[in-house]
Structures are given as C-alpha cells and as structure tokens.
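Notes for the one structure printed next.
The complex is shown incomplete by one protein chain, all other protein chains being positioned as in the whole.
For clarity, chains are labelled A and B in written order, and residue numbers in each chain start from 1.
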Amino acid sequence: MALKRIGTQTVKLSNPPSIISTASIVGPKEGEGPLKDYFDVILEDDLWGQDSFEKSEAKLQEEAIKLAIQNADLSPNQIEYLFSGDLLNQITSSGYAARQLAIPYFGLYGACSTMTESLSLGAMIVDGGFADKVVCATSSHFSSAERQFRFPLEYGAQRPFSSQWTVTGAGATVLSSTGKGPYITYVTTGKIQDYGLVDANNMGGAMAPAAIDTISQHFKDTGYNPEDYDLIITGDLASIGKSILLDLMKKAGYDLSKNYTDCGVKIFDNVKQDTHAGGSGCGCAAVVFNGYIYKEMVKGNLNRVLLVATGALHSSTSILQDESIPGIAHAVTIDNMVF
Amino acid sequence: MEYLKVFVVGGLLCVIGQIILDTTKLTPAHILLTFLISGVVLGAIGLYEPLVKFGEAGATVPISGFGYALSKGAIEGAKSNGIIGVFVGGLKATAGGISAAILFGYIMAIVSEPKTKS
Partner (left out) sequence: MENMNNKEYQKYVEQKIPKPTYAKNMLFAFIVGGLICVFGQIIGNILSNYGLNKEKVAAGTSIILVFLGAFLTGLGVYDKIGKIGGAGAAIPITGFANSIVSPAMEFKKEGFIFGVASKMFNIAGPVLVYGVGSSVIVGILYLILTKGG
C-alpha cells in the first residue's frame, strides 16, 4: 500500500526532510543580475581556470556540491546519495563532478527540470528511511550549452526575441532526515506535455503546458489553492512562458497573478542585460532556488513555496528530425513549518 | 556614384535576406544557401550578369555572387573544355576564396579562443 500518495500524481511526505544547507555558484553575467546578492560565489571568468567550458561546468557543479556539504558542517563521506544531472550529452558534467566526490551517485536527466527532479527523488529517499543525508544538484553553462544546442560562440547570428539565455551556474541542496527546516512536504511529479511546438528558440512556449498541468494537478491532489502559497515559481519559462502560464491558469480557474513568477524572469534584467525572453538551463532554477528562495525562506520572508522546475526534453538530433519538443515539470512544496 | 551603386545593390540584397530571416524561422545558414543557389540559377539564365555590371562589388561580394561565379565558371568551362570543363570550371573560378577560407580559418582557429558572449 502506498500510504503516502494523495491524488494521482502527488506524494505527501510523512517525515518531511529538512533542507540543512544550500550552495549556489554563478557566472559573471548572472553575478551582475538583480539576484547578485543571494549567490555564494560569483565567478569573474566563466572558464574558471579550466581549458574548456565543459570542464568548467563540471567544476562548477563539483564546487557547488562541496560548498553545500561544507555549509552543513558535513564531509562528503557522510552523504549517502548524490542526485544530479545537467544538459550536456550523457550528463558528463555531473558524472565528472561525482568522480571527484566519491558519493554514491544517481545521474538524472530532466533537462532544466533537474533541480526539482533531484529534490523530488532525494526527498522521497530520505522520507522513506533509505538515507539520512543526500545532496541534490544540477548545473548548466551558457557556452557549453550554446555549442551543443545552437551555434558557435563567434558565429554572427541574431538571437530571436523568444530565445532564452542559458544560465552559467550550479546549485546544490543538502537534505537531511533531521533539521529545523525549511522542509520538503509535497512532491508532485509531472507528465510529459507536448503540443507539437518545434521551435527550439521558444522553449518557454514548449514547456508552459507541462508547468500548467503539474501545478493544476498539484492543487487538485493536495486541495491547496494558489493563496496557500507565498510564492509559486517555475524554472525557466521566461517572459513568454510566464505570460502563457498566467493566461491559461486563469482560464482553468486559478488566479496566480499575485504570487507567481519564474526563475528565468528573476535572474536577469532582460532589457539591461539583453537576455531577450530571460534565463534558462538547469542552473537557472538551481541558483534561484539555492540562492534567492532558500535564503528568503530562512529569513522568514517566504514561508511556503511551490518550486516547479521545467524541462524541454529535446535534443539537437530530435529537432533536426522534425520532432516536437516534449515538456516536463516537477513540483515540490517547500515549507518553513510542518503540520 | 560608383560606390553609391555598390552600396545600394549590396545593401538591398542583404535587406532581402533580413526580411526572410525575420519573417520565417530560417537560420542564417539557410539564408546563405538560398542566396547561393539563387546566384547559381540567376547566373545560369543570365539575370545576375546585369546586376554585376551595374552594382559591381555590391553584387559579387554577397554569397549570391559566389554562386554566380560558380555557374559562370561551369558554363565557361563547358564552352572551352566540354564535359571536363563543366567539372573544373566552377571551382576554378572560386578557388581563391575557398582556399583562403580554409587556410585563414585554420590559422585563426589555432591562434584564437572563442569568447563567451556577454
């Protein structure tokens, strides 16, 4: 009997794991954005002394994980599982980061939804009594993503207004069976939504239906309403996806206009920083959550947050083969209090 | 006057490309190909020649001019050397640009590093 399941897609954690520390590391551009004061480390050079952008991304993730563990006054050998993933082929950033850490490792691919995918799995493992301390992490890097998914850096192409800017950054969260919060209380796992969009320059539009589906399902399963949350925040829908979500949620009977925003909208000043629709990438939700949201929750400015990281599960090959973009969104409820 | 004609012809060709770029989902790579093949075809049926006479570099510097040179070379090759000339003529006429692109491209790749956009 699955005693912890409520509704069709949600799990209510009966021993909610506590977030005992986080870490966020960002690149120079993110470090100039509106959230700059919330990040633990801001790089001056996004190569970070490495000789390729891919190696730099692996280092970003490794250092973020180490820093989070250190912030919890733990050492890597006290961590029982590492859940992490990234955007690159065969999630190499995560594999190479885990190589240095010697923590039992589950590699995940959820594209930009990886932050909540890892938090969901980590929280359920801890809640289920399979581990006391786990780390959930993810990373992305503008320059490694750009060359895998788009054009070479020095190629003189114009970016469409619907395009998003991959965040250079990594975030890590340490979950523990004991602690004084904030806690992860609910996990709503999303289903793939695909409305046939094929434009890889408009990922917000491709992912918005997944976020809409997961959030509506979360409300149905838990009985919560939008007002029960201080903040509902999606991963990287950016400005276009955000506006779609607000519109369509309203049509479905949920007014999110007061307490909803998107990590991709928060992280950059789109006009000043010329990031068009906003930020994207696994690192987007990761650094906004582990930097901004976590710190605001610890201060008590936010008490209950629904974090919904969103992913576009296409590849450059699938796009060339005219496949549409499958979207995914996973939600976790983060609560300062447990009832 | 000469430079004005060059400027206008070259500029207008690029404006056509920009319109295609902004109104469709095509990438700059598609635009390059579209212009190139247009140059080959227009060159073959004799419509590009007058544009080159009028606009000079304005018509030859855009990639459509490259296509024009290819088809003109192939036709001239056909005239002087028959079927062998067809295979040799196009590349012969454009060999300078291609060899330069390969050599300079290689050298530049060795001496410089791509920089992150800001």
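Keep this in mind: a residue touches a chain if its C-beta (ideal position, glycine included) is under 8 Å from a C-beta of that chain, and two chains touch if they have at least 3 such contacts.
Note that the structure is a prediction, hence the values are computed from the model and not measured.
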item	value
Chains in view that touch the one left out, judged over the entire complex	A, B
Per the touch definition above, residue among A:D213, A:D236 or A:D335 touching the missing chain	A:D213
Positions on chain B where the hidden chain makes contact	2-3, 6-22, 28-29, 31-33, 35-37, 40-41, 43-44, 55-58, 60-67, 69-71, 73-75, 77-78, 82-83, 85-87, 89-91, 94-102, 104-115, 117
Absent chain, residues of chain A that touch it	51-52, 54, 147, 151-162, 195-197, 202, 205, 208-209, 212-213, 216, 240, 243-244, 248, 251-252
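Simple rule for what comes next: only the chains that are shown with their structure count from here on.
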item	value
Chain centre separation in whole Å, for chain B relative to chain A (CA means)	45
Chain B partner contacts - residues on chain A that touch it in the complex	27-29, 46-47, 53, 142-143, 146, 152-158, 168, 199, 201
In the complex with chain A, residue positions of chain B that touch it	21, 25, 27-28, 114-118
